[in-house]
Structure formats: structure tokens, C-alpha cells
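Complex shown without one protein chain; remaining protein chains in place.
The chains carry the letters A and B, assigned in the order they are written, with residues numbered from 1 in each.
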Amino acid sequence: MIAKMLDRSEVIHIARLARLNLDEGEIERTAIELSGILDHVERISELDLEGVEPTAHAVATRGELRPDIQGASLSRDQALAEAPVTDGVGFIVPSPGA
Amino acid sequence: MTDWEAVIGLEIHVQLATQTKMFCSCSPVFGDDPNTHTCPVCLGLPGALPVANAQAVHLGLMIGLALGCSLASQSVFHRKNYFYADSPKGYQISQFDQPLCGPGNLAGVRIHRVHLEDDAAKLIHASESGRIAGADSSTVDFNRAGTPLAEIVTEPDLHSAAQAREWLALLRTTLRTLGVSDVSMDEGSLRCDANISLRRVGDQTLGTKTELKNMNSFRFVERGIEAEIIRQRELLDSGQTVTQETLHFDPRSGSLTTLRSKEEAHDYRYFPEPDLLPVEVTEAMIASARDALPELPIERAARYVSELQIDDVLAERLAGDAELAEFFDAVVEAADKSIEARVLATWVSDDAAGRAGDDGLLASKLEPAALAELVALVDDGSITTAAGRTVLDQLFEVGGSPAAIVSDQGLGKVDGGDELEAAVDAAIAAEPEAAEKVRAGEQKALGPLVGVVMKHTSGRADGGEVRKLLLERLGS
Partner (left out) sequence: MSNDPTALTAASSAALVKSGELDASDLFEAWLGRAELDTFGALSWIAQAGESPEQVDGPLGGVPLAVKDLFCTEGVPSQSGSKILEGYKPPYTASVVEALAKSGAPLLCKTHQDEFAMGSSNENCAFGPVLNPWDKSRVPGGSSGGSAVAVAAGLAPWALGTDTGGSIRQPAALCGIVGLKPTYGSVSRYGMIAFASSLDQAGPLTQDVTDAALLFSQMIARDPRDATSVGHQESIHLPDRRDLTGVRLGVPEELSGDGIEPGVRATFEETLERARELGAEVVPCPLPHAPHALSAYYLIAPAECSSNLARFDGVRYGQRVDPGDGLDAMYSATRAAGFGPEVRRRIMLGTYALSSGYYDAYYGRAQRVRTLIQRDFDEAFANCDAIVTPTSSSVAFPLGSRTADPLSMYLSDFCTVPMSLAGIPAISIPNGMSEGLPTGFQIAGPAFAENSILGIAHALESSIQFDRSGARV
């Protein structure tokens, strides 16, 4: 079906998508571990799934909507209470362009 | 030199006019202090879950119906995964492969789809905020995060910058008439991106397109697209190729710059949002959206032509401005039925709207019923057209009743009699040369004489009558 062995560059690409720093050792280890797991889970490729619909939720199928009525919001102090870095008005982040 | 044809498609984001955000019960109000309209859901706190706003779905269906779209029986929200400081959850919730509304058409431009999603937070860069938070940091305000958006995507059916602007204006009027959005480009409740490519005239295949992002006024939409068309044409004419990329138009310099990509390789890893179940669009929901539809600009223009015998150009001008059309409808409603609608239309479109300028008619003191009364006074000859315009000035500034203004200021028509005769005599005395020419049969010399009479009577005299009297006196 697909190449089962993940290579270094794929692991680096996935880590970048997931925003996870991996050191050299972790890249190697992850490639081996994920390849092993994928090798196992790819057994589902043996199944004939022609015409089988996917199931996203097992029990309920239709979502209830919410009436358009305002509820309580957090105060700004509550919103900022757990922020690692704040100026009391907003959440401070490193500049995206830096 | 090759003849190139521009092929343009638009993607329009419209903030929906709901009381609450797309997936939580916070107010989506614009302009308040930062981070005062948030909750666990729109801040993306651990454990919080989204629940879709029924009114946003209702407004989305209204848009779909107004744009002649086919409506989905079921719509599925997906997660669009990307990391950015404006994204509280690490993903946007958007109807990806089963949008609420499918193909439609507005004024010959095909609509590809209309779908719902939640807006991102606002990122204020240190340089913009003026606050000293370290030169290399930014501040995030989550008030806007989660505001409901409808994204309207057209097929590439537009072929010039001017056409794109004109069509966008029609879409905006349509949305404003629907009442689904404030459609203010200033405040960002209407945002427009454009996909632009060029091809040889007659070619069927599309060229490589670029995406022009977030043009925040109608003028910039037109100028930005125009600039990009020129840029692409120059590339192609010089034998180069267009690179697929996302561009930003800087209205100050008129230049186009490449935007840094938000997510490397744009791998958004879409998958069905597991915190939400599919939205089932019922017959009852469609019926309720249909019932809520007002008359749309295109329908209104057609009605003005067929029922009110107004010419096409005037009808489109009136119907193309929701506020003006509503004012006009009110004038027609108030006016005596003996007055022709196209006379009213001219007064509304040329005289009233001309005076209103950018602020719009609603900002003036003029009431539709007062304008109807004023046109009636002109129509039955009680006052002259010129006097009518004077009255209109007053109505604009202070309002009130036209009849009262006419009598208070003595603007009633001068109907023959001593006053007019005296004015005619005075004019002949004041312009002897002109009078002599008229006596000699030179009719066009009447002009200065009529002018003097009009000046003396403050425009209250009927021009035809003044001419008649002058000719009698001058014996020609």
C-alpha cells in the first residue's frame, strides 16, 4: 500500500508540522518506533472496505445547534490569569516573523 | 504583443451579524477593549467544546438562497490544523468537504460554495500597538476569535479589476439587504481575497494563478487586482512564468509583496471535527430562511422596470444601494398615485442622493413623505423646479413640511399678475441691448432677460410664462 519504513526526513517533516523539537537520537528512535507501529496498524489494509461508509461517531449522528443567546464571558483578568507572559491587556507572544 | 485575458475568482469572508460567536455564547462585538469577550471555548482552554450557533446556520442558508445556491441536506465541520498566534485551538473549524451551500449564481458570476467557519484572533504587532512589549513580540486579542464567518467562493468568472469591484459592490448590497452582516470593509466584517491568472484570449485552459490577500476596501480590490494583472502580463510578455504564490497589495506604494506562508507546505491535515456532529439542514430550517429573505437588489431593479416603468439604468442605480432603494420605496408609498414613479425616482436618485453624499440619506433630516409632498408641489405647478430644489435644501438641513417652507419663505410660484409684469418691465429696462435684439427678431437674446426676471423673483416664476410675457412686451 505505502512505504512502511519512515525515513529521517519524514520524521523531521512530521515533527515540524506538529511543532515538536526532536534531537538526533529522538529522530532515529521515532523513525523506528513509528515504523513498527505503522507496520502493525497497516494490517487494516487487508480488509475489503469497498462501499463501507466511515464512522466518525458511533452513537449520535445529528448535532444539536445552540440558540444565539449571549452568556457570561470571562473577565480579562480571568482570561489572562494563567498566561505565561502577559502585559495585563493581552497575551504576549514572540513575534511570528522573528 | 499577445492579447491576454484576465481570469479572476473571489473569496469573500463575511462576518455574520449574530448575537454570539460561532461556537460559544460570547459577544462578537467589534472595537471593545482587548480580551474582554472570551470564554473557555473561544480561548481554546483545555476541556472546552464548541457548539454551533443556530443563527449563523440560518444566516448562512439565507445567503445561499439569495445567491441561488443549492443547499446541502447535511453539512460537516472539519478541523483545519495550523499553528499560529491567532489560532487559539491550533485549528480552525470550517465546513470543508460538505459546505452548507453548493453551486449558485449572482449576476452571471457563478458561486462555487458558501460555508461557515470561525474567525481567528487579532494579532497586534509591537510596532503597531506602540506599546513597549519588546521589539520582537506581539500581543494577541481573542475578542475576534470565534466570530462567525461565511466564506463565499466564486468560480473564476470575472475578467477585469473594474468588473470585480462592481460585482463585489453588488454582493455587498445583496448581503446588506439580507441583513446578514454589517459588510464593513473598514471594520473587517467584509474581507476579500482574489485568485488571478492570465490566459491568451480564446484559450480554455487557465494559467497559473496567484492569490491576492485581504484587500480592505473596494478601491484597493480594484487597484490590487489591476496591479497584479499588469505584473503578470509583464512577466508573460517577457517570456517569464507566473509562480503560484500568495501576495499582499500595499495600497500606499501600490506594490505587491509575497506573504510568508503560514504553515510549511500548507498541510492542514483536515479531518471531520470530532467535537461536532453533522449539521442536518431540515425543510423547516430552509423554509425559515426563505421566509426571512427580503427583496433582493436584482429583483428590486426588475420590479422598478416592470411595475414602475423606470428605465434600466436608473432602476439599477436605485436598487443597487439598499438604503436608497428603501428610501425610494417609502417615497413611492407616500406619494400621490397620480405622480409618475420615474419623476419620483429622478428626485430621489439625482436631487436627494446627490445632496446626501457619502453619509447617506438616513443621516439627513429629509423624510420620504416630505419629498413626496415636495414633488407633488412641483408636479401640480404650485412651485417651480428651481424653488423645489431650494425647499429640498431646507428639508435636508432642518426637515419639516414643504408647504410650510414654501409659504414661510414666499417661494410660491409667481402667477402672472402685477408682480411678474413689474419684473418683466424692470428686466427690459436693465438690459436695453438685449431687448433691442429681441425686437429685431433675435430670439436667443431672450436669455439674459429671463435671467434677470428669475433673479428678481428668486426663481419662483415659470420660465415659459416669463418668455411669453417678454415677447408680448417686445412685440415680436
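A few remarks follow.
The definition used in the following text is that a residue touches a chain if its C-beta (ideal position, glycine included) is under 8 Å from a C-beta of that chain, and two chains touch if they have at least 3 such contacts.
Everything quoted here is computed from the prediction, not taken from an experiment.
The chain not shown here is touched by just one of B:Thr18, B:Thr36, B:Gln55 or B:Asn81, and that residue is B:Asn81.
Only one of B:Ala56, B:Leu171, B:Leu276 or B:Leu344 touches the absent chain when the whole complex is considered: B:Leu276. For chain B, the residues in touch with the chain missing from this view are 40, 43-52, 79, 81, 83-85, 88-91, 136, 140, 265, 267, 269-271, 274-277. Contact residues of chain A toward the unshown chain are 1-2, 6, 10-11, 14-22, 30, 33-34, 36-38, 40-45, 47, 49, 52-60, 63-64, 66, 74, 78-79, 81-85, 91, 93-98.
Criterion: only the chains that are shown with their structure count from here on.
Chain A and chain B have centres, each the mean of its CA atoms, that are 41 Å apart.
On the chain A side of its complex with chain B, the touching residues are 13, 16-17, 19, 56-57, 60-76, 79-80, 87, 89-98. Residues 18-20, 23-27, 33-40, 43, 51-57, 83-85, 123-126, 131, 133-134, 136-142, 260, 263-265, 267, 269, 272, 274, 276-280 of chain B are the ones that touch chain A when the two sit in their complex.
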